[in-house]
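One structure is given below, represented as structure tokens, and several questions about it will come after.
All protein chains of the complex are present and in place, except for one that has been dropped.
Naming follows writing order (A, B and C), and every chain is counted from residue 1.
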Amino acid sequence: MHEIPSVPVTITDIIEESPSIRTFVFSRRFPAEPGHFCMVWVPGTDEIPMGFCAQNAITVQKVGDATETLFTLSRGDEIGIKGPLGNGFSPTGKTLAVGGGVGAVPLRLLATSGAADDFILGARTAADLLYREELSRCTNLQCATDDGTYGHHGFVTDLLRTADPAMYDTICVCGPEVMMKAVLAILIDAGCPEKGQFSLHRYMKCGVGICGSCCIDPTGLRVCRDGPVFTGDILENSELGAYARDASGRRKSF
Amino acid sequence: MHEIPSVPVTITDIIEESPSIRTFVFSRRFPAEPGHFCMVWVPGTDEIPMGFCAQNAITVQKVGDATETLFTLSRGDEIGIKGPLGNGFSPTGKTLAVGGGVGAVPLRLLATSGAADDFILGARTAADLLYREELSRCTNLQCATDDGTYGHHGFVTDLLRTADPAMYDTICVCGPEVMMKAVLAILIDAGCPEKGQFSLHRYMKCGVGICGSCCIDPTGLRVCRDGPVFTGDILENSELGAYARDASGRRKSF
Amino acid sequence: MVTLIPGDVTVGGVRLQNHCILAAGVLGTTGASLARMLQSGAGGVVTKSIGPEPKEGHHGPCVAVLDGAVMNAMGLPNPSKEFTGELDGLRGKPVIASIFGGTPEEFGEVADWFAGRVQALELNLSCPHAEGYGAAVGADPDMVEQCTRMAKHTGLPVWVKLTPNVTDITEIGLAAERGGADAIVAVNTVKAMRISTHFRRPMLGNGMGGLSGPAIFPVAVRCVWELYESCEIPIIGCGGVSSADNVVEMMMAGASAVEIGSAVVDDVAIFRQISENLYRQDGGECPENIVGCAHA
Partner (left out) sequence: MVTLIPGDVTVGGVRLQNHCILAAGVLGTTGASLARMLQSGAGGVVTKSIGPEPKEGHHGPCVAVLDGAVMNAMGLPNPSKEFTGELDGLRGKPVIASIFGGTPEEFGEVADWFAGRVQALELNLSCPHAEGYGAAVGADPDMVEQCTRMAKHTGLPVWVKLTPNVTDITEIGLAAERGGADAIVAVNTVKAMRISTHFRRPMLGNGMGGLSGPAIFPVAVRCVWELYESCEIPIIGCGGVSSADNVVEMMMAGASAVEIGSAVVDDVAIFRQISENLYRQDGGECPENIVGCAHA
């Protein structure tokens, strides 16, 4: 049993991606591969899971206590990073990335590492389209916004349907649960759920595979350790899109 | 901090060297170099230090509880061996070994490893001359007995004096404390105490350098870890030959 | 190495598939996870500790993985009564419900939810980092006796899990025995703390935590030994077990079975791995001859 340290890092840059989303660049690179995440220790507040958007950065959406405290930090402040954790994506062949909202975070590292050929990026509105310019440089990027302020007026699933899943060997997906559920449905229809690699979010208390708070039904697999990335065939008939457990372990429907 | 295990070994052979001295050969070789020792666990009785006379053998003189229990063991019985421990001899150039009584034990491994050119072996009486035949095969052996039943009638020191210490680069010594003290005196007289490498015996409780029961005056060096082998210059004006501490730490004069 | 003849074992009123049980609070939050651990070779599984009210647990960090140890302060997060639903798919399986409360009455209340749903109850009288629960109750022999007695009303076998953080663990073991316990589980985590020198604050959100994993194995073996010398009921050894030889060592100290928690950090397949090394049809010894044999 070897130490999994929470490594102190200094925030060297903060990029305002949108009013409620910021990227924190830190002083140290971690050997993170696309889809890996870390547990971010916000001293005095909490430790929460965040995907690596780069080997030295995370992108955070403000949603509650810990993320709010993160938003009060400035350059020079310090946080603890425990990671890289999880299994990550394992793309092979022609690869499509499908990201929605902050789900774009782990896919960015996939794209910048050169593993994603095409990218479908969705958000509520134009201002929330994460990393748009950067992604357009390293992938063939298509966008969708719910309100039509940029790209396709509608959902990423509309674009996916026209893209024809059969063309791809791997489809890496991360985004809101309903979106991922819809993408999975498309892949099942197309007869290739196993091509889909879905990065899941579940309530994580330990991040290292011991506590059991992130386990999904019906397999009992741990999102933090056996995941966060699972192929679509494993997620068929799973809790995906139906419910998730909260901090106490109670089921909450989506 | 890594485990220093007491490895169970099976006794495969017992050689009666004399009525009160037996060699126990065991089922496993240890990477012992000349002068290394081990802590021998005699389950239910005690754990005591013994030199390696070979990488898979110890030679034991019956003197008390634990050694008596050892003498009750037969082939197929098991003991625990923790080792190799200690620093061992570090002979260079022309090497003489001087052994008295069971002090011959660690010198045997020196001789069989080819490191000893000449060997002076002493004992009370002919029957107690340990490993005589074997040593005569791999070294130029001279013997001395107190009672004159074999070789020189007198002490090993008599032979050493005629041998001229100046001829040797290294003189490895192990035997009764008074003998070692006398050898040291000869080397000091000859102006080369540093050529002498003396393997000491002190009461050892841990064998790994933590408890302090084997420390010698005035350096405070640990016989079990910094020793058991010390050069003569370090032992000049030491407790060697004067006193040693018992199990409780009280000084006992020789 | 000493190996055992394989086969079912019955300990403390529960028929187990082998001697190694998943410890409470480790991968025991959902029914699916418990089922997975049974499929991956656990001889039985203990649930996350369930209490009278839902709890979210402490703020993070909740777990620190150290060299040769794990430190946690989860804070007993649990969905309370709702958890019984998790067990629907596990009827008849060797599942033990871990429960806790602040009073004997609360223990009784929670115990009742599980009647008919599990093979036994394990009373968590030992969590070292939850105010008013766990060890706060479990260091008091009278309370232990009363809580045990209350849980026994369910008719289920009752296992009492002890804290090592007491002056004399045998006093608590004897209290459990008096209360009618069917087995003792020894031990829960050792009260501990680490501080991040960089951040100048404890590594865990809660400050204090409980130490588990290889570092506490010698402490757990000692507790099992002491209890075996003074109690009559079977003992289930827990704390730092991570190899087949560790299982045998616990048994020689007096354990009839063991629980394993932290070792899943190294490998979730630990139960299968241990079984492969622990059991031999040929050359394996009769487990009954091993239990407590080092006391001879």
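Just a few scattered comments:
One rule holds in what follows: a contact is a pair of C-beta atoms (placed from the backbone, for glycine too) under 8 Å apart; a residue touches a chain by one contact, two chains touch by 3 or more.
A quick note: this is a predicted structure, and the numbers were derived from the prediction, not measured.
Contacts of the undrawn chain with the visible chains, over the full complex, involve B, C.
Among the residues C:M71, C:L123 or C:L174, only C:M71 touches the chain that is left out of the figure. Among C:A24, C:A42, C:L76 or C:L211, only C:L211 touches the chain that is left out of the view. Although one chain is not drawn, the whole complex shows that of B:G114, B:G148 or B:G249 it is B:G249 that touches it. Checked against the full complex, the one of C:V65, C:A183 or C:M252 touching the unshown chain is C:M252. The missing chain lies against chain C, touching residues 1-2, 66-69, 71, 139, 165-167, 190-195, 197-198, 200-202, 207-208, 211, 214-219, 221-222, 225, 245, 248-249, 252-253, 293-294, 296.
Interface residues of chain B facing the missing partner chain: 1-4, 6, 8, 39, 41, 43-48, 78, 80, 82, 205-213, 215-222, 225-226, 245-251.
The working rule: only the chains that are shown with their structure count from here on.
Chain centres here are means of the Cα atoms, and by that rule the chain farthest away from chain A is B. Centre-to-centre spacing of chain A and chain C amounts to 35 Å, using the average Cα coordinate of each chain. Centre-to-centre separation of chain B and chain C, using mean CA positions: 51 Å.
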